[in-house]
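With one protein chain withheld, the remaining protein chains of the complex are depicted in position.
Residue numbering begins at 1 within each chain, and the chains themselves are lettered A, B, C and D in the order written.
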Amino acid sequence: MISVPVILSVMFLGGVLAWLANRFVPKGASWTAAIIAAFAGYLVFALPSCGGEYTLALGSITLVWKSTNYSALFAMLVAVLGFLGILYSMDFMAGKKNLGYYYMNFLFALGAMLGIVYSQDLVSLFFFWEVMTWSSFMLVIYSGEEKSHKAGIKYFAYSAIGAYLILSAIVILYAQSNSFLLSENVKMFSGMSLGTQIMVISFLALGFGVKSAMMPLHVWAPEAYKESPSGFTAVFSGALSKMGIFGLGLVVFKFAANTEFFVYVRETLAWLGGLTAMLATFYAVIQSDAKKLLAYSSIGQLGYIIVGLALGTPLGIMAALFLTIMHGAFKAMLFMSAGAVYMRTGTTSLDDVSGLITKMPLTFLTALFGIISVAGIPPLGGFISKWMLYQALLETNHYFLIIVIFIASTAAFLYLYRFIFSLFLGQREKEFEHVKEVPWSMLVPMMLLTLFVLVAGVFPGLVLDPIGKAMGYLGNFKASWEPQVVFSAWGEKINMQVIAGTIGTIFILGALFIGFKNRKATRVVSTKDIHTAGEIPTENENLTYAVNFNQPFERAIAPILKWSVDKLFNLLGENLESTFEYLRYVYTGNGQTYAMYVILMVVILILFSGSIFGIHL
Amino acid sequence: MEFSPVLYIAIPLFAAFLIPLLGKVSKTLVKLTPGIVFLYLSYGSILLFPKAMEKPIVQVVAGFKPPFGISLYYGATAAFLITMVTIVGFVIWLYSYKFIIREPIEKYYMLFMMLITGSTGILLTGDMFNMFVFLEITSIAAYSLTAFLRDKDGAEAAFKYLLIGSFSSTFYLLSVMIIYSYTGTLNFADIAGKIDLIPPMAKGFVLVLVLVGMGIEAEMFPLNGWAPDAYSQAPSPVGAVFGGIVVKAGLYAMIRIVFLFFKTPEVMQFLIFMGILTLLIAEMAAMRQHQIKRMLAFSSIGQMGLVIIALGIGTMGSTSAALFQMFNHALIKSLLFFAAGYLVFHSGSKQIEDLEGLGYDKPVTSFFFAVGALAIIGLPPFSGFWSKLLILVSVAKAGDIAILLLILTGSVIEAIYYLRAVVKLYTRKEVPDNVRRTPISGLVAMGILAAIILYVGLYPGVIEKWLAPAANNLLNAADYIKAGLF
Amino acid sequence: MDSSTWLKILGYIITPITAFVVGVTYGGIVRVITARVQNRFGPPITQNFWDIIKLYSKKTAVHHGLMQHWGPVFAITASVTSLFFIPVLKDSPLWLNNSFNGDIIFLLYMMVFGSLGMALGAGQTGNPNSAIGVARGLALMVGYEVPFVLALVAIMIQFKTTSIAELMAVQDGFSNWLIFQSPFAFIAAILAFLGMMHYAPFDVTFAPAEIASGPASEFGGKYLALMQTSGSIFTFAKLVLFTDIFLGGAGDLVTLIVKTFLLYMIPVLTGIVNPRYRTEQAITFFWKWPTVFGIIAILIVVL
Amino acid sequence: MRKAIAILLLAIVGYYFINVFIHMPFGEKREGVGKYYLENTVKETGAANVVTAIVVSYRGFDTLGEVTVLFLAATGLGAILFGKRGEKRRLQGASVIVKTTSMMLYPMVVLLGAYVFVHGHLTPGGGFQGGAIIATGVLLMFMSYRHFNVSHNALTWIESLAGLTFATVGLIGLALGTTFLQNFLPLGTPNDLVSAGIIPIIYIAVGFKVGAELTGVLDNMLKTIR
Partner (left out) sequence: MLYYIGAISLILIGMYAVLTKKNLLKIVVGLSIVDSGVNLLFISVGYVKDATAPIFSMPSLTADKMVDPVPQALVLTAIVIGLATTAVALGLVIRLYDHHKTLNINKIRQLKW
């Protein structure tokens, strides 16, 4: 009988096992981890989507785990991405130190994510939430370098703030309802006082918002994504940050939906999401590191998802959840290809690498499909989610939000193009002549995901099916779709078969034409063989225009970029720390001063005993 | 012979007196004695535990009924804490076994044993003056142990400790005096019954004296100037005893007195206020520390603040949470001190800066430090998580969201500085080949603690089911009086 | 297969050809007009045809790699697909193609597809000018999309539809043209259109004198031919789209050509008399007045 | 500045302090355990000296602690000062008169001390006082003779054995099935030397112990510690 604890224990014990395996068998850790992840993934899919219930009484606290339609959706995402991430890591991490540590924390993080989605009570939700936080923190600091540590601390600090906000919301709820069960709390939530409702919702939203990198709580993300090993970054961005979305979904539709100020919650979240999407995109445009760029891109995409959720219409939710899945796939693809480049060249700096397309064609292909998908260009998966999102925005009269979103998605082309251009196109540096395509174990996950975004683009119904069920869990939401057609509330529809068919046909015709016309006379020349006003670049010259690629745009948005939350938080942090520094001067080191404090305390207590203790001396 | 609570005191004392003689025979024997004693006491306390949980065991000494003789009150709270103390004491001994290599070893073990016994006595006694005596036993052992390394800083720290500690005992003695002069008795239960004989003004004064006197022991801000110095300069196992045991005893004493004699809403409010102050200031100070043990010390103070808050809330839930937190803190802080002790030993420097790279050079010790750090921050699946959760739940139940947020602010700061230290450990850096290894006894000691922390983290029910009677015992003054005066 | 299907298939063939012819002719006319304004004679109107035919007939072709090879294919795919999803003539089974009501949002994205493909091709060449051009073009795109989308949103929410066919349906009389119904949206859209057509002052992308035609600089032979074909079709597609949305569409080809030509003259004439904006100037231009007009358009609808 | 603050603070503390005590009855009899002790001590413990009875019997546990405190102080001092090099005693030795007098007084002081603790249950005095007197005698010798030595070994033995005696006596009570420190000897007639059960035994042990410990403390402070 498959039940939730079985899955969880497979993951967690598997983590320990992987760690042990590393100690005794060379390469043991990666194989163990891959097998465990595959097995757990199988279990996740085999678990009936409304069952596997398990209750565990821990003292006065009862934990309930159960699979629901909503959790099944996220669990599948986690299981698939987790398995692919580990598969990818097998060769990506080969030869590195502390593999046991890496795979253990990897599996722990996966287990914790599954734990989060299966939790039906708030305590185990929070429990796994924290496990997830620290295990991912461990992976962020994996490299052991100063930079990664800074990033890790930052990540953890923000996560801790978020987690504690969630925790306070949980205990406030418990104080009112006397139960940790999700269902109980949802039931009793509408009966709670307005203050409680506002507090709980804002705390939960902020807490989950941190993990989903909602502005202005996103500051941890770029560096954390950059520093974690790419195999994990794929999961980090693809699945782990989605836990924030998972939580936000619960907040919006399970809690906020029963309150009178539901509309304000939604509007606030929607605008936050929108601004996140736009600003993050702007920041992504000015990055010069591939992984940081992708990180900001992730933040932006999560912004779309938040917008979708916050719209609260069936189409909006569907868009959000669809994008959740798609983003998981295509961001994983992009991070994996960035990781592949990193593995072969040792850097992810967009200024240094160029022209890898001939050396790593399959990686390039993955990246290409990835960016097309992110950009939302039909017929890949990204498009449908964008389409649904816009339709939902229109039908809910968010006239200005739609503009914000649109700016974001247009500006996305800038960084996406830069990503693929700088890494793969242009003239190649000499030092990268030896570069080879990455091994199969890394290509397989990339290719599988590529296939997935293609299929999901043409047959969105396949993915919309579980999403529809998940929406049923969140509330009574009905949206209509067919395997290849999606309908909007205004009666519009988008038929992916026609689109894909047209595009495919024309593309093939065009490709045939260009491929066969004068085939013999068509030559491939080196990228050095170009016309630059009569001068022919020598072998050692590299003319690729990569540094400050998006400078024109950067100049245009300079007034916006001047405002950086990051700087603001840093300033705040520094000021706080120096305040702490002054505060600790209380401890002067002089024993007599301490003694004086004691007497002073006595005097204060005596003098104010009337007001402090109600006893007049 | 049935195990009797008085043995908690008698056996260690007997052993302490015996140690100098054993020292004539063999050093190993000396080293082993405290271990045997604590092992026996742990065994005994586990035997006695269920009984005490059911009904307080009140043991008279010298055959005179209370209030005429001294009585030992082994109630659920005491049982809970004493069991913890004996077990932690045993582990700390195990750790000391190889850690303390400085002469005079037999003196170390005598003082060490007495330090713990004094704390046990504070937890155990039902007599106000007797508590003073045990307080002094603890203090004097503590002063001496703080200066045990005989370095410059140790002596300084010990002197400060002594200076403030003397104030503590003076104030406490004065309060005993005033209480005695009005009620004519020294037995807690008896006093609690006659507390109204004291005129309000004198009562208020007593309250001030007790709060300040015991506040010093409980590390309440601003009375805790001695604590960071003492913790950081004492040998690591002693630091663990301070953080894990001694301060708990001091806090217990304060809370017992307050709850028995002065339990008014105002006083509870005051406790909460002081708790918050202590927590926040300590965490902030800890954030800026450069020495690892000093950081641990401030963290200890902060944790005590947390416990004081929870006790100040004064509900059943919060009190049990506070006890749970005490239990966790005792284990976790000991683990941290253990690990830090060897880390400092290996790196040869007390600065956090200099710990770089030790995570790779001394993986196991560093691992235990990391576990301790994660646990004390309150991360699952370690035990600290549950107690923090319970505290927060009880705070929320009391309806004070501001307190909740302040506690969490403290926790965030705590998380940051602990992780900074952990991360420092795991910064890659070439460290000179260090042949010195962490001895097996130290690792076993850390392993035991880590295992308990993890076990309790996964099955909090083990501890949790005992919390209710223990909290009830602490809260319910009427029961205490009834049992104490039988 | 009934007759409508046959008609449709016929439409598939006729539409791109028409678009190509019209687009190239327009290009020729533009060259003549430009020359006249600049006091030159200029080439004959058919010059563009001959250019393209010449390019198609060139035997040899040089490319720098796979993406350059495929770039033009992307471009042509995008332009033809876009065209197919725009209703060219009102209520004509032959010219409706498969525009299942012609979804605006879909078109917005489809239009980018080609640019991206071309950009990829240009990037592959290794010519710095191409890359610079692409960077400018993409940045410019972010600029003009804002007023454009504002205008479209204003219209879409006014009529609660995203379908072009339905928009055409509501503008059945001359006075009902959206250019009159929502003039501010039209102003915003037409200003954006200036940028979209890449004529001066928004011609930084290609800027022949500066970056040697930018993205297209390394293309030759069949590649350039395909790109120019696609460009012509694309121009036509955009014009038809604007006509459909703002000028009430067209019932027959003549009306369509008149309307599109008039529309086309706007960017062309602006372009002739204006110098070139720098990229950031262009972007900030689009984010100023056009955006304000767009917002006004929306506000009018909402209020 | 510091002084002004200190005076101000202490003045406030003092004011309220006195305020509390000024209302406390002075010199009046009070109810409570004190009265009970006065009335029942002789009957229950057989000791004539009520204070001793309280110290050793009623509150014997305190005394055990007290002994421990002293023991700890001696141990702690040993630990703190361990390895300290003895100060070269630059002062010249005491004069002959002092030396001779000390030599003559010394046994008498020790004897007095012994007397005081042996009669602890009968007369004012007891183990602590007696022990302190003995230590005074030793101090006298330390001061007058530069090379006066006490045997560390002997001190250790005395300390330990005395302490063990105390603890053992207590444990015997427990072992006999009653309570710790329970009297298990006949009470005898009050005011006899051999009376009051275990009180004299304990007090003698305490006397030895205190004497040895205080001597040890003095010795520690003066000499090199090994």
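Here is the rule we go by: a contact is a pair of C-beta atoms (placed from the backbone, for glycine too) under 8 Å apart; a residue touches a chain by one contact, two chains touch by 3 or more.
Keep in mind that this is a model prediction, so the values were computed, not measured.
Chemist: Could you tell me which displayed chains border the chain that was left out of the figure?
Modeler: Counting the whole assembly, the omitted chain is in touch with A, B, D.
Chemist: Tell me which of B:Glu106, B:Asp190 or B:Asp229 is the one touching the absent chain.
Modeler: Going through B:Glu106, B:Asp190 or B:Asp229 one by one, B:Asp229 is the residue touching the chain not shown.
Chemist: Where the complex has a chain not shown, which of B:Ala155, B:Met316 or B:Val364 is the residue touching it?
Modeler: The missing chain is touched by B:Ala155.
Chemist: Which residue numbers on subunit B touch the omitted chain?
Modeler: 129, 132-133, 136, 139-140, 143-144, 147, 150-153, 155-160, 162-163, 165-166, 169-170, 173-174, 176-177, 180-181, 186, 228-229, 232-233, 285, 288
Chemist: Where does subunit A touch the missing chain, residue by residue?
Modeler: Considering the whole complex, subunit A reaches the absent chain at 584-585, 587-592, 595-596, 599.
Chemist: Against the chain that's been left off, what residues of subunit D make contact? List them.
Modeler: Looking at subunit D, the ones touching the missing chain are residues 2-3, 6-7, 9-10, 13-14, 17-18, 21-22, 24, 26-30, 32-35, 37-39, 41-42, 48-51, 54-55, 59, 62-63, 65-66, 69-70, 72-74, 76-77, 80-81, 84, 122-124, 126, 128, 190-191, 210, 217, 220-221.
Rule of thumb we're sticking to: only the chains that are shown with their structure count from here on.
Chemist: For subunit A and subunit B, which third chains touch each of them?
Modeler: Common neighbours, subunit A/subunit B: D.
Chemist: May I ask which two chains are joined by the most contacting C-beta pairs?
Modeler: Pair with the most C-beta pairs in contact: A-C.
Chemist: Which chain lies the greatest distance away from subunit B when centres are computed from Cα atoms alone?
Modeler: Relative to subunit B, the chain whose C-alpha centre sits farthest away is C.
Chemist: Report the inter-chain centroid distance for subunit A and subunit D in whole angstrom, where each centroid is the mean of the CA atoms.
Modeler: 72
Chemist: Out of subunit A, which residues touch more than one other chain, so two or more?
Modeler: In subunit A, residues 592, 599-600, 602, 606, 617 touch at least two other chains, as defined above.
Chemist: Going by the touch rule set out above, which residues of subunit D reach two or more other chains?
Modeler: Residues 16, 19-20 of subunit D each touch two or more of the other chains.
Chemist: What does subunit A use to touch subunit C in their complex?
Modeler: 355, 357-358, 361, 368, 372, 375-378, 383, 386-387, 390-391, 394, 397, 399-400, 402-403, 406-407, 410-411, 413-414, 417-418, 420-421, 425-427, 488, 490-495, 498-499, 502-503, 506-507, 510-511, 513-515, 517-518, 521-533, 543-546, 549-553, 555-556
Chemist: What residues on subunit C touch subunit A, complex-wise?
Modeler: Answer in residue numbers: 58-67, 69-70, 72-74, 76-77, 80-81, 84-85, 98, 100-101, 103, 105-106, 109-110, 112-113, 115-116, 119-120, 123-129, 131-132, 134-136, 138-139, 141-143, 145-146, 149-150, 153-154, 156-157, 160-163, 204, 212, 217-218, 221-223, 226, 278-280, 283-284, 287, 294-295, 298, 301-302.
Chemist: Using the touch definition up top, name the residues of subunit D that touch subunit B in the complex.
Modeler: Checking each residue of subunit D against subunit B gives 16-17, 19-20, 23-24, 30-37, 44, 57-62, 64-66, 68-69, 71-73, 75-80, 82-83, 156-157, 159-161, 163-164, 166-168, 170-171, 173-175, 178-183.
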